[in-house]
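The complex is shown incomplete by one protein chain, all other protein chains being positioned as in the whole.
All chains are identified by letter, namely A and B, in their written order; residue positions are counted from 1 within each chain.
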Amino acid sequence: MSERAQQILSIADDELIVGWRDSEWTGIAPTLEEDVAFSSIAQNEIGHARALYELAAKELGTDADALAFDREPAEYRSAQLVELHLLDWAHTIARRYLYEEADRLRIEALTTSSDAELAGLAQKIDREEVYHRLHAELWAARLREEPRFCEAVEELWPYALGVVEPELRGELAKRVGLAEVAANERNGRSPEFAELWETMTEVRRSAPGAQW
Amino acid sequence: MIFEVFRQEKKGQAFQHAGSVVAPDAAFADAWAREQYGRRGESTALWLVPRNSIHQVTEWADEFDLKYRRVDGYSIKTRLAEARQRASANRPATSGVGSTEPHENQ
Partner (left out) sequence: MDSRTQEFLAFVQAGGQVEAGDWLPDEYRAKLVKFIEMHANSELMGVLPEREWILKAPTLQRKLALTAKVQDEVGHAQLIYRVAEDLGKPRADMLADLVSGKAKFHNVFHYPTYTWGDVGVIAWLVDAAAIISQKALLKCSYAPYARIMKKICWEESFHILHGRDVILAMMTGTDAQRELVQEALNRWWAPLMQFHGNPIARDEDPMYIWRIKSQGNEEARQQFLDGYVPQIWELGLTVPDPQLAKNDDGVWVYGEPDWDELMSVVTGHGPRSQDRLAFRKHFIEQEKWVRDLVLAA
């Protein structure tokens, strides 16, 4: 697999899995108004994943759904940050906030890529991410004084560093305002991934090759 | 706080009241109302207004018969019929082609 395909799949997997995790909040977010808004974020992420998978699929001779759902757990390239099961609001917003900061860095780099297709897609994603960032910043500002949130950010910080390539981590640390520490790297799935993958692919695996 | 939401469906149309969201401030109201009232691209613009900024008017005095200010304050029909009758009674027997007499319905 080319480096380009690997890179695209890493980002696509991050978006798929974080979108999958974010969609776990459907119907149970702290307020109904937030529930609706949060669901849009989850859908946007799945939409980004789909566009990225389609790009990789062209090169790999397959289709987006096959990439999203038909790989074995070991073949996914997602960062551990997105795989964590964090069904409490403090951790969820901490992840949102950190993920958006990390994602922004790598998207910014991609918008200037010599690969025109990838750069174009990154620009489209970036324009939509503006609203995700606003949302994350809004919540982070509200929860800034809340110990639950601060602890969650500290806990997830090593994972957030693992989302970006080593050369971007210094900049990420500067933007978040935390000291750079050892990152929880992307290689290998976190223990939480197995259960996620089981649930995510259950229906799909029940009838391989079927149309749904 | 309750924010009333007014939405404009297409440019040029009036903003119409669409509902309300409960939010702590305008920034949250923005984040939430834009999804509740625009996620399907059904609105080109929203106005978000705190409910207590809205001053409602529901009663007017109407004690005296100021009908002239309303459409039903005039009864044109009878007088128009009379005026037409008069005009046709006064008209000459023939009117040639190219006559410059105004058309009856003017």
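Operating definition for what follows: a residue touches a chain if its C-beta (ideal position, glycine included) is under 8 Å from a C-beta of that chain, and two chains touch if they have at least 3 such contacts.
Here the structure is a predicted model, which is why all the values come from computation and not from measurement.
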Where A:Glu3, A:Glu167 or A:Glu202 are the choices, the one touching the absent chain is A:Glu202
Touching residues on chain B - with respect to the absent chain
1, 18-25, 28, 36, 39-40, 56, 58
Residue positions on chain A contacting the omitted chain are 20, 23-24, 26-33, 35-36, 39-40, 42-43, 46-47, 49-50, 53, 64-65, 68-69, 88-89, 142-143, 146, 148, 199-200, 202-204, 207, 210-212
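Note that in this section only the chains that are shown with their structure count from here on.
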Counting only Cα atoms for the centres, state how far chain A is from chain B in Å.
50
For chain A, which residues are in contact with chain B within the complex?
31, 33-34, 36-37, 39-40, 131, 134-135, 138, 142
Chain A-facing residues of chain B, complex
21-24, 27-28, 31-32, 34-36, 39
